[in-house]
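The structure is given below, and queries will be raised subsequently.
As you look at this complex, bear in mind that one protein chain is not there, while each of the others sits in place.
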Amino acid sequence: MNPAWLLARTLRDPASAGKLGPGEWTALFAVARAEQMIGTLAMRIQGLPMPEDARRVVRDAIASAEQGRTAALWEAEMARRALGDIPFVLLKGTAFAAAGLEAGRGRSIGDLDILVARDLIEEAETRLLAAGWEWVKPDPYDDQYYRRWMHELPPLIHRERDRMIDVHHTILPLTARITPDPRAILDAAWPLANGLRHPSPNDMLCHAAAHLFADGDLAGGMRNLWDVRCLVEQFGTEGLEARAEHHGLAGEMTRAIRLVQALYGPEPLAGSAGGWGDRLYLRRLTARDGWGRPTRKLTRLAFYIRSHWLRMPPAMLVRHLWTKWRKAHSPG
Amino acid sequence: MARYRAASLATLRIVPTDALTLIYHRASGITHIVDAPVPEILEALAEPLSADALLAKLAAQYDLLDADALALAVRLDELAAAGLVERL
Partner (left out) sequence: MKHVTSLRIGPVGFRIGSAWRAPIDALDDLYRDYPRPVIPDFNVHLFAARPWRRYLRPSVHIGGDFVIPDAAPLPLAQALLAAEMGMNLQMALGQRGYLLLHASGVERDGRAVLMTGISGAGKSTLAALLMARGWRFMGDEFILIDPATGMAHAFPRLISLKNEAIPVVEALLPHARFGPRLTGTPKGTLRHVVPDAPAIAAMAEPAAPALILFPRFGFDPAERPVPPSEAFVRLTQASTNYVTLAERGFEALTDLVARAPAIAIDYPDTATGIEMVERLA
């Protein structure tokens, strides 16, 4: 079995880990690390019978995820203190962790992503800068690029804690064809007891779908689809279709649900999923070898170009790539 | 006037050593190495206090020789930046 499919199967059906041989365990852990899902996997299989060596990896992965969760929630708390009365909504991993959702169990969390109303974004920036956050890159081209075309401030990093914050005012770049409604996400957000807020479940699902198909080159896709799977399990899909329609993400949402079925559903479709489009996506999502290394270079490249295409109209894409090449940056 | 509140003592692991005190803050996962009177400030701020009230409380309890309002304000800013104290 392809090791990425092995990961998907073990997440879906943890008891199946009981039958794994040493080589399969090794590949499973390598791919789970590469997909940044080792904590999620560890939470799913902890307590099941397994070899001693595997138990140690699982124990350490859980401890690591716990520490990541503490650090992420602390960043959210410090952002709350810095932003004062500016309303904001936590996005992605930090939102799942803060709300104690199934999707957050063991999940690795990178930067702090928050959503702020567009007319308050400058004030948010000012307050964060006053509270110890700084610009990551002083590069004027990148800066202009972010401010003009992306859906966020240029990333800020905290000078003491060395953690990044991405302040978004919408969930997709302004250059993308699809323009979700950030105001609606802010208005429908759910409050938590500690003063933080997270998007409603349907908005979190829409964001996951947007992130998967429109905003990225499918990197981290297995984790993204796991988020979708957990959110759907926990909250169901009532009103989801209408919400996705409202954000202009109906097609993306439908495909995400189909791919979740294929990867993590009760009857996975491995080789025979839906149409050609779904099969190509699945090939890209599961392109890993037993060392966790990326495989299927051609499939990946196609998705990389496609990802940039979606985010920027073609003329702008050329300009962007040209500027990057001249600076000898390699893509990705 | 701004009031200050310390992180709850339940979230702190405080280990006094030779001269300095080691503090592990569970909520942030950050270790702080502090000198007097930081442990005393944290204890005094179990309930929210203004800087002036804090100064009075410290002066009364610990017999502070240099009851300096400006120095205390600077310490409180540092502690707020470190997250050990929250400005309310």
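Brief remarks on what is shown
Here the chain labels run A and B in written order, and each chain numbers its own residues starting at 1.
The rule is simple: a contact is a pair of C-beta atoms (placed from the backbone, for glycine too) under 8 Å apart; a residue touches a chain by one contact, two chains touch by 3 or more.
Fair warning: this is a prediction, and the values are worked out from it, not measured in the lab.
Remark: the omitted chain is touched by one listed residue; of A:P22, A:G195 or A:G239 this is A:P22.
From the options B:S8, B:T31 or B:S50, the residue with contact to the chain not on display is B:T31. Of the listed positions A:S16, A:Q46 or A:T70, the one in contact with the omitted chain in the full complex is A:T70.
Hidden from this view is one chain, which touches subunit A at 22, 25-26, 29-30, 33-34, 51, 53-54, 56-57, 59-61, 63-64, 66-67, 70, 291-293. For subunit B, the residues touching the absent chain in the complete assembly are 13, 15, 17-20, 22, 24, 26, 29, 31, 33.
Methods note: only the chains that are shown with their structure count from here on.
Partner subunit B is touched in their complex by these residues of subunit A: 67, 70-71, 73-74, 77-78, 81, 131-132, 160-161. Interface residues of subunit B, counted against subunit A in their complex, comprise 26-30, 80-83, 86-87.
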